[in-house]
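Single-structure report; data block below.
Note that one protein chain is taken out, while the other chains of the complex remain in position.
Order as written gives the chain letters A and B; numbering starts at 1 within each chain.
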Amino acid sequence: MAEQPIEPIHQFRITNLFDIGTFGGNGTEGSGTHLAFTNSALFMVLTVGLILAFLILGSNRRAIIPGRMQLMAEMTYEFVANMVRDTTGTEGMKFFPLVASLFLFVLVANLFGMFPYFFTVTSHLIVTVMLALIVFLTVVIYGFYKNGPRFLKVFVPSGIPWYIIWIVVPIEVLSFLSRPVSHSLRLWGNVLAGHIVLKVFGGMVVALLAAGAWGVVSILPFGMAVAMTGLEVLVAALQAFVFAVLTCVYLHDAMHPGH
Amino acid sequence: MAQSVILVAQASTTSPAPADAVQNGTVVQEQGAAPAATGEVHATTEHSEAPVGFPPFDASTFASQFLWFAITFAVLYVVMSRVALPQIGSIIDKRKARIDGDLKEAERLKGETDKAISAYEAALSEARKNAHAIAEETRNSIRADIDAKRKAVEDDLSKKVAEAEARIGKTKQDALSRVNEIAADTTAALVHRLTGEANPADVQAAVAQAVKE
Partner (left out) sequence: MDPEAAKLMGKLIGAGIACIGMGGAGVGVGVIFGNYLSGALRNPAAAASQFSNLIFGFAVTEAMGIFSLVIAFLLLYAV
């Protein structure tokens, strides 16, 4: 414990559990694409494994009167299904598996991150960007597939005079393009900031304990760290919910462009 | 909280090790490869070569994360859409169908019960009506019977009364007719005793005349 570095960003470090190899490049150090099974990958696998085990094993008995696990699996299902149905309508239920996958992946990955010494998958920008890009590309591709060129009406709010359109449309385009940015940065920033704050308070505790008589005061940052942990659990669930709700809102735009 | 931050600053002067580590985090990446400094701080968990600055911005890990994210998320999506969600959905649908079926069955049974109740009530009112009718009929027949019997008895009685009256009248008449005879006999006897002789025909004529008078 004492050997652990207490710098707050150490927890985000990616370590290679075993190497797969380097592809491309010219053989020199740092060139080419290096692939490895990392701790991040381990926790992605754990996340997916936990979700699927929870849902499939929980509902395996197919009981009419559910047991505890089955009830939880069904409540999760109903929660996401209601979210999708409320936001996108019955028509949007074809995206229910996507939204459920995104929601549960983010939720479980965030909650995994709340365990000490566990790696937080969603604290890495590349992961949240990919999550957001999945949504963005789904919206764009499905929007054009379903509506054709009419999908461009998503940039033109209805019922505004023509001379304002020239101002509004660029803003709408910009806001549309910034969606994946904000979508990914929101999740990443919340998770990252929360974990850094936790580690900063944790570091204060360690530093104060090492300072002899001042160690008594370490109860203050320790209490703060406990409170922040509670808040971060809330934020972990909240950001997963927000991610899923925003996904639904964007999908709604894909199905009904033109506000 | 501000107080404890200040305390940390003070603590860093007394305990250099952890505070240096905090500073090293920034200073190390600032100077790029500084093997001595990084080795000392990260020796316990460092496996990857190249010292990294801020891990989320370390592009050398992107490919691995991309690969594993794509694999795991694809697996998640496929299994979710093919196995997990349909399984739970089918359970919920089955339960819903069962509940709907049960409700419909209950509705049906309730309808049957209502029908049975109304049939029972109809039968009851029918029976009540029948009972009324039977009672009325019985009462009528009894009354008729009583009337008939009373009439018979009354007829009988009046006949007997009439007979008795007739008999009385006859007897009276008989008696009256005998009165003349007795009067004639008595007169004849009286006359015979007084006069010594009596002509029955004369006596009778005289009596008849006296009765007439």
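Everything that follows uses one rule, which is that a residue touches a chain if its C-beta (ideal position, glycine included) is under 8 Å from a C-beta of that chain, and two chains touch if they have at least 3 such contacts.
This one's a predicted model, so the numbers in the text were calculated from it and none came from an experiment.
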Shown chains that the omitted chain touches within the full complex: A, B
Of A:37, A:54, A:142 or A:241, the one touching the omitted chain in the full complex: A:241
Residues from chain B at the interface with the omitted partner, ascending: 26, 29-30, 53-54, 57
Residue ranges of chain A at the interface with the undisplayed chain: 9, 86, 182, 185-186, 188-190, 192-193, 238-239, 241-242, 245-246, 249
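Here, only the chains that are shown with their structure count from here on.
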Chain A - residues contacting chain B, complex: 3-10, 12-17, 20, 29-30, 33-38, 40-41, 44-45, 47-48, 51-52, 55-56, 59-60, 62-64, 66, 70, 73-74, 77-78, 96-98, 100-101, 104-105, 121, 123-127, 130, 134, 188, 192, 203-204, 206-208, 210-212, 214, 217, 220-221, 224
Chain A-facing residues of chain B, complex: 1, 3-5, 7-8, 10-12, 14-15, 17-19, 21-22, 24-25, 41-42, 44-50, 52, 54-58, 60-70, 72-73, 75-77, 79-81, 83-85, 87-92, 94-95, 98
